[in-house]
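For this depiction, one protein chain was excluded, whereas all remaining protein chains were kept in their positions.
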Amino acid sequence: MNEKLQLIEELESSVRSYVRSFPTVFTKARGYKMWDEAGKEYIDFFSGAGALNYGHNEPAMKKKLVDYILDDGITHSLDKATDAKVAFMEKFRDVIMKPRDMDYRIMFPGPTGTNTVESALKIARKMTGRTDIVSFTNGFHGMTIGSLSVTGNSMKRKGAGIPLSHTVQMPYDNFVDGEDTLDYFERFLEDNGSGVAVPAAVIFETVQGEGGINAASFEWMQRLERICREWDIVLIVDDVQAGVGRTGTFFSFEPAGIKPDVICLSKSIGGYGLPLAITLIKPELDDWKPGEHNGTFRGNNMAFVTATESLTYWEDPEFEKSVQARAETVTKFLDNMIDKYPEMKAHRKGRGLMQGISSDIEGFSEKVAEHAFERQLIMETAGGHDQVFKLFPPINIDEEGLQAGLDVIEASIKDALKSMNVKTKTAAK
Amino acid sequence: MNEKLQLIEELESSVRSYVRSFPTVFTKARGYKMWDEAGKEYIDFFSGAGALNYGHNEPAMKKKLVDYILDDGITHSLDKATDAKVAFMEKFRDVIMKPRDMDYRIMFPGPTGTNTVESALKIARKMTGRTDIVSFTNGFHGMTIGSLSVTGNSMKRKGAGIPLSHTVQMPYDNFVDGEDTLDYFERFLEDNGSGVAVPAAVIFETVQGEGGINAASFEWMQRLERICREWDIVLIVDDVQAGVGRTGTFFSFEPAGIKPDVICLSKSIGGYGLPLAITLIKPELDDWKPGEHNGTFRGNNMAFVTATESLTYWEDPEFEKSVQARAETVTKFLDNMIDKYPEMKAHRKGRGLMQGISSDIEGFSEKVAEHAFERQLIMETAGGHDQVFKLFPPINIDEEGLQAGLDVIEASIKDALKSMNVKTKTAAK
Amino acid sequence: MNEKLQLIEELESSVRSYVRSFPTVFTKARGYKMWDEAGKEYIDFFSGAGALNYGHNEPAMKKKLVDYILDDGITHSLDKATDAKVAFMEKFRDVIMKPRDMDYRIMFPGPTGTNTVESALKIARKMTGRTDIVSFTNGFHGMTIGSLSVTGNSMKRKGAGIPLSHTVQMPYDNFVDGEDTLDYFERFLEDNGSGVAVPAAVIFETVQGEGGINAASFEWMQRLERICREWDIVLIVDDVQAGVGRTGTFFSFEPAGIKPDVICLSKSIGGYGLPLAITLIKPELDDWKPGEHNGTFRGNNMAFVTATESLTYWEDPEFEKSVQARAETVTKFLDNMIDKYPEMKAHRKGRGLMQGISSDIEGFSEKVAEHAFERQLIMETAGGHDQVFKLFPPINIDEEGLQAGLDVIEASIKDALKSMNVKTKTAAK
Partner (left out) sequence: MNEKLQLIEELESSVRSYVRSFPTVFTKARGYKMWDEAGKEYIDFFSGAGALNYGHNEPAMKKKLVDYILDDGITHSLDKATDAKVAFMEKFRDVIMKPRDMDYRIMFPGPTGTNTVESALKIARKMTGRTDIVSFTNGFHGMTIGSLSVTGNSMKRKGAGIPLSHTVQMPYDNFVDGEDTLDYFERFLEDNGSGVAVPAAVIFETVQGEGGINAASFEWMQRLERICREWDIVLIVDDVQAGVGRTGTFFSFEPAGIKPDVICLSKSIGGYGLPLAITLIKPELDDWKPGEHNGTFRGNNMAFVTATESLTYWEDPEFEKSVQARAETVTKFLDNMIDKYPEMKAHRKGRGLMQGISSDIEGFSEKVAEHAFERQLIMETAGGHDQVFKLFPPINIDEEGLQAGLDVIEASIKDALKSMNVKTKTAAK
């Protein structure tokens, strides 16, 4: 084994994970490409699990960032005011909120997804005086105790070492075949003997990234919003992974027409892959005391600089359309794969540039990802049994890059069918 | 009001805090100096609450950082291997662990203090199969639910909106006058009818930053370690604020000679003020499953680059001595102030470059900090009633800067005595 | 107001309830009859909410009880051995367990329903090492914190003053129209991302008394048992109200053919209305340490004496049949009422001598019970909105008494239709 990987094995905690799936040492990256120390080039269809929606080291942001640093701009400011912070807030208001007729206060929790979720749960509990949060099966919201309590994955929940409480799990859209799962939720609310109290908040992802690229229908989201309004429940959308353009619009919930009370953003909000998180809170809910939730790195100014620059993409209405066009390409490709290789017993999952294929054959999707890595494409699996391989290219990837990636994926599917010895169905399905 | 501050008032959540104490817009910083948009120069005796121990935009780190970015180094890697990450781990082992005869596995949780604390609590619970954590009065460990459960501050605890459980608070050193508070802890452990179960872990800070710059004695820490050994309790030191040289040695507990099982580092471990956190775990406790605790920004490579460079300071044994010399200057200054201005009813608190003055006069310390800001020095207060003003200069500050800051502080003390109309005691005390 | 009721109003806590519905002072009772201090005679169709299945002051038990007391038999024994206790255990084994091919250890918790439930939950958690208990919507298991956590009623849950945790509520049979509610439970178990861990135990009532006389189908119970076996979940039947003959067999679950791991009995197990509770535990689960769950009144010997005598009823196989015949009379009567008075929009609920009528007209069932009391019949309502009036005559009531009660109920239905001015539907339904 490579000496550097050896050092990692000796020194890094056993909790490490992706280095196990992608065992090489990366040194450079640009756009959708990465290079390892041996100079091998990889196509990145992982995009930092949604933290690199604009690709690696995007040139415009890079320029602003380097200038800022060279100029001795403030690096770390806690939550003191800096020009970089003010510029970000102003541009976020002008480019994102105003055109969408949105009115939210911006909170800067610690710069990670779990931190924005924890802040959202707190404000909902504080403002309602209630304790329970309703989350959904296969939701993923983070690893700290508050966020983990609303996360579904059993392995991660057990990692808490304590019972996780003050939460109720409800079935996500399509969790039970052929049933509208919100019937179930609504029955629990309306029956005063159900044992489930009216919750402080509902938290959900419009497309569940870690949970298996499950997409809720727009109707389901709309009904969920109506239920929240009827029962005066705070509606929180965790848009950490699905937001910032990943599904084709800046916020993933835009096409559903819902208006969440609280929105959690992180990952690509920083633009360049630098840690940043924000919590958007409707003004009437923003009743924090000063410092009631704080954190050392809530003022990561380098991330403000790149975040501000990244919003430039959204000034041009064509940008969304281009993302949607790429998504359409992916959809067609996946549908084609499913038709062409029925033996992989596959279903298309997800929405926008957050799609994947779920195979009913145990281990198949993982095998596809493995072969893809051999062919120098980086792609992750998702779902409780890693039954989904997911296509997460940068949302600004060019046609050529996208096609190159898709070609590798088709080749990897063939590899997997072969290496797993999956029989082609000769007759009609 | 300034238009940018106005914008903050309109757009930022009411949770913002430091911008209220230091109402100006900062634009540049170098070493111990900061400048606002009007060009006013400030002395920084706050150092990002310990996140900027090497001062702002330290030149050597800055150079490495800019080169890395220009060179399209990996920015974001989740926990894939990168050369920047490997370099950090190697240097941390060689410069920090080896010379101190320490053997720990390095875990990269999300890049914030609360994340390393959450990971530490999890591993302790997992490895012992017990649920309770003992923490201490006036401890501060973070804002996410797990960390908040071991934090003492009542305002912040109430912010949780749920009862915080699976923790037991014990009295920190000197919490009750004239009593060895560990007698109390030990009685609870040894009496099987005490209602307090043997905990999974004890977590403590050697000097409590937020809690009022309370320093535990070395004897107290040594006895605490003995108790942990006797009862097979995991000993966690939260060195997020007191570590990385702040008290005069790299780890704050070194002079006490104790060997924690788990060490939490964040804030200045990144060197440059960029988000980073690590959890050091004794190999025999490092039994995480892959991915059992994860996070999007656990691979913030820019922080690896600056962190690696920052460790260069510690290659030279003279560095620690120089920090200790500056600490001695501060100690003398504070003792002198206490003698010279007995009417402020003050006590010196803390250790190393983590010292402050606690005044028994309500509101006095806050007033000193306010006057200091008028005189262009940035300084924070601490403690449950903000009764302490704390001196947190960069640990590599030069003589001149340190003296300039101390001069401002003396002037501010005089201002406060005057503005609060505190009577000088003419006769003997 | 009567002077004695006045005294109650002044001295008794506001928590009192039935004295409000039945405002008179009772002095004597025999069989299905009660008398108040004015000498008015009442028919008791309430039977102490199932604690007086054999009627008041049953003569054979009364004789044994008086003899025992006169003879200076042990009254209170904690859990020391007494001849009365041994006699009860022996007869319970011979008359109840042996003929049903049941093998259980008998535990004597404190002599109340909530105590047997608390003991059942403890042993299930202890034996599985898991923490969560699955209970069902509209279940009722008691008022102490452990039992209340598995109780559905929202008013009673709020009374806890703390969040109730370590439990998951699942939908009882027929909770969601047209859906097999166990589909949901099973999906939650089999999806490792559901956020619902495999529980220690499932606890349920075969017919929910307080929750609205909801009866689970035998198929539902059988499937629930299969799920428990598949996932190694302890199956607890709370037979406190439905047991001891109330639904037509000694244990209510007998016709379903299931074999619970733990059975909770109280109320009529004492026979005479004296406090007693037992927990039946499969031998392989009975791994308590001595005294791990105890209580002062676990040896209420007077209750052992009457309990032993009450079992005599069950020696004669005709007894069950006679109960079932009475139940059939009630069923016919209720069906007839529903046909005859379609304007009351009623549905028959329950099973055996645990039946009632649920009316869709708000307040109707309560009104029937009120009129019944005016007509000197005592009858309770149930359900989250008191939408059910329930017929709980003694299970050994004679034909004449039963008919007299039914006549009063029909008259009360007419009264209620009239007093609430419910329009008779003249045309066909």
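Letters are used for the chains, namely A, B and C, taken in the order the chains are written, and counting of residues starts over at 1 for each.
We take it that contacts are C-beta pairs under 8 Å (C-beta built on N, C-alpha and C of every residue); 3 or more make two chains touch, one makes a residue touch a chain.
Predicted model only: the values in this text are computed from it and were never measured.
Partner chains of the missing chain, restricted to those shown and counted over the full complex, are A, B, C. If you put the hidden chain back, the residue from C:T137, C:T206, C:T249 or C:S266 that touches it is C:S266.
Considering the whole complex, the residue from B:S13, B:T27 or B:T137 that touches the absent chain is B:T137.
Set against the missing chain, the residues B:T151, B:N294, B:T308 or B:T381 yield one that touches it, B:T151.
Panel shows chain A; residues 162-163 of it touch the chain omitted from the view. Residues of chain B that touch the chain left out of view are 131-132, 135, 137-139, 150-155, 157-158, 163, 165-169, 171, 175-176, 179, 183-184, 187-188, 191-197, 211-212, 383-385.
For chain C, the residues touching the chain absent from view are 4-5, 7-8, 11-20, 22-30, 34, 37, 48-52, 56-57, 62, 65-66, 69-83, 85-86, 89-90, 93, 105-115, 118-119, 121-122, 124-126, 131, 142-147, 149, 155-156, 159-162, 165-166, 200, 240, 266-267, 272-275, 279, 281, 286-297, 300, 302.
What we mean here is this: only the chains that are shown with their structure count from here on.
The greatest centre-to-centre gap from chain A, using C-alpha centroids, is found for C.
Matching the C-alpha atoms of chain A with those of chain C calls for a turn of 180 degrees, to the nearest 5.
When chain centres are taken as C-alpha averages, the shortest distance to the whole-protein C-alpha average belongs to A. Separating the CA-averaged centres of chain A and chain B is a span of 31 Å.
Distance between chain A and chain C, defined via averaged C-alpha coordinates, is recorded as 50 Å. Spacing of chain B relative to chain C, judged by their CA centroids, is 59 angstrom. Chain B has residues 162 in contact with two or more other chains.
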